[in-house]
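What you see is the complex with one protein chain gone and the rest in place.
By letter and in written order, the chains are A and B; residue numbering begins at 1 in each of them.
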Amino acid sequence: MMPALLEVEDLRVEFPTRRGLLTALDGISFAIDPGEVLGVVGESGAGKSMTGAAIIGLLEPPGRIAAGQVRLAGRRIDTLPYEEMRKIRGREIGAIFQDPLTTLNPLYRIGDQLIETMQTHLGVNAAEARRRAIEWLELVGIPAAAQRVDSYPHEFSGGMRQRVVIALALCAEPKLIVADEPTTALDVSIQAQVITLLKRLAREKGTAMMLVTHDMGVIAEAADRVAVMYAGRIAEIGPVREVVRHPKHPYSVGLMASIPPLDRRVERLAQIEGAMPRLSAIPPGCPFNPRCPYAFGRCRTERPELLETGATRAACWLYDAASERHVAGARAHG
Amino acid sequence: MFAFIISRILQALPVMLVVALISFAMFAYVGDPVSIMLGQDYTEAQRAALVAELGLDQPFFVQFARFVGNALQGEFGLSYRLSRPVAQLIAERAPATLELAFCAAALALLVGVPMGVYTGLYRNAWLSRFFLTFSLIGVSLPTFLIGILLILVFSVWLGWLPSFGRGDVVDLGWWSTGLLTWSGIKALILPSITLGLFQLTLIMRLVRAEMLEVLRTDYIKFARARGLPNRAVHFGHALKNTLVPVITIAGLQLGGIIAFAIVTETVFQWPGMGLLFIQSVGAADIPVMAAYLLLIALVFVTINLIVDLLYYAVDPRIRSGFGAARGGH
Partner (left out) sequence: MAAQSALARAFDSDLWWSFKRSPVTVVSAIVALACILGAVLAPWIAPHNPFDLASLNLIDAFKPPAWTGDGDATYPLGTDDQGRDVLSAIMYGARVSLLVGICAVLFATILGIAIGLVAGYVGGTVDSVLMRIADIQLTFPSILIALLIDGIVRAALPREVHDRVALFVVIFAIGISAWPAFARTVRGSTLVERNKEYVLAARVIGVSPLRIMASHVLPNVLGPVLVIATLGLGGAILTEATLSFLGVGVPPTQPSLGTLIRIGNDFLFSGEWWITIFPGVALIAMVLSVNLLGDWLRDALNPKLR
């Protein structure tokens, strides 16, 4: 078996605030294989983007990794000094941000931003970097790349800018891309194009990807596996097909039921009662228990780990052998 | 580029015209220039002759046009107080003020910008806290008190630096400079600090605030996420974006230097235009005041023009006529 490219183990991120310590991420564990696309879904505030920021070592202060490990190709990277980590960013882990209107420096030509990045990581000379910059722009589908290389960001549309951002993230040929909501800020008509491009480039270059989004459609389109996050924890993780068609965790069940099906009309979409707890008020036990229709005694006191449920793994006591009785009851309902 | 300059100059014209109007109104209607020029004893005929000579019997707009025409040729009449041509008085004093303002501005920029960058990058360092406390003092102390305190310490107590005048000057044609002699340079030190300190602290605080703002933006995070070295992120990406708003305010502040030169020149008896102006205010010497007002307005308009041109050089969005909003990200 090939070793995983990225391993995140029991990751915990904390924010010291005036009112005490907030735990933003708790017990996050997952792995991404080379070339694999892992989708990460959840409501806003569930900790999806923060997981990405923790992996590339750019948590906003005062946030910090309080426990756990992040390993890239077997090497531990969460404890590296800033300068060592800097050499990994861009070169081994690329990043794509949400809003292409704000991620490009308005005062730099896009070609110069590409050249700067490649010269930092690849040690190529200016002429070679420029040649490659044009090549990259062609690769991400910028028309007349040889002329556009000297344009400024404001001279591009939002979709074109996101293509430039993708080129910037990929130009030093990293093995992993952390894409944080890469299509959310774009027009619906452009979203599919950008996702297709991202998927194609990742496949061609053999780049693995962590695709953070709240859009299940994007996940279904692009991801191999998916992790569902809730209140700073992973609720369920498994192959996309399984999680979409046969979700196991009650939260995933609710999440999938709230997606409008394409093949039939429904009068009302299902919705989950209540709202995700704030970080300062996460209930004991399973964080989902106040909203969960199947919650029982154990859910309110003991926190569930990820448990094998067959094709996926879910953090839910319904799938623990010790609570078989309740599972039977829940299955009868479901 | 050329069209850009022309449009900016056209925008500045009305301002200059308004100032010229005020200047002219002062000249023509405040006090009685004729009796001041004639002295105590005169006949009605002499008076009428002078009125005709000065064109005071002409309609308003004719007089105003003459005033503007004369002003464009540097002709502002005679000083009431010194009975010498105003243009000549100002030309004599201009080098002193300009050298002082230049040194103060250079001090404010060359020290203020690095201090602002440092305090923005290393917010919690003890040196940053020290700079910030120091800047609070700089902002709250009136210019003339800073001057007096500097004189007390460096001239009276320590005896290191002169407290008044320009020292020895060298005449280069019509320009007299204090920059070429040791005593001239020594004489410049205290006035430059006095004049520049306020702007220095202001520029420092401004650069710091902008730096903090820019460091929070997505493109800085993205630059870091691409693994660019700190040097490139801080002094390339961040500093360049900081410059856009800093240029505006710094430009206006440098205009303030010319105004506060009046105070500094008074404290240090610096023989410049500011001292000339304040003496003229005290003596109600209208021609000098009117000319000075026009000159100051010209300086301000020129600074604004330079600021706009710098913008044009720094921000590509302005060059393409895109996002006309200044300082937008």
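Following the convention adopted for this analysis, a contact is a pair of C-beta atoms (placed from the backbone, for glycine too) under 8 Å apart; a residue touches a chain by one contact, two chains touch by 3 or more.
Remember, it's a predicted structure, so these values are computed and weren't measured experimentally.
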item	value
Displayed chains contacted by the hidden chain, counting the whole assembly	B
Given B:Val15, B:Ala94 or B:Ile185, the one touching the chain that is not displayed	B:Val15
Residue in contact with the excluded chain [from B:Ser79, B:Thr119, B:Thr143 or B:Ser192]	B:Thr143
Chain not shown: contacting residue from B:Val244, B:Met273, B:Ile286 or B:Ile318	B:Ile286
Touch criterion as defined above, residue of B:Leu21, B:Leu152 or B:Val170 at the omitted chain	B:Leu152
Residues of chain B (touch criterion as defined above) contacting the omitted chain	15, 18, 26, 30-31, 140-145, 148-149, 151-152, 155-156, 163, 209, 252, 255-256, 259-260, 262-263, 266-267, 277-278, 280-282, 284, 286, 289, 293, 296, 300, 304
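By definition in this document, only the chains that are shown with their structure count from here on.
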item	value
Distance from chain B to chain A - Cα centre to Cα centre, in angstrom	54
Chain A residues within the chain B interface of the complex	56, 58, 86-91, 94-95, 97, 99, 102-108, 116-117, 120-121, 152, 154-155, 165, 168-169, 172
In the complex, chain B residues that touch chain A	217-219, 221-230, 232, 237, 240-241, 244, 314-317, 320, 322-323, 329
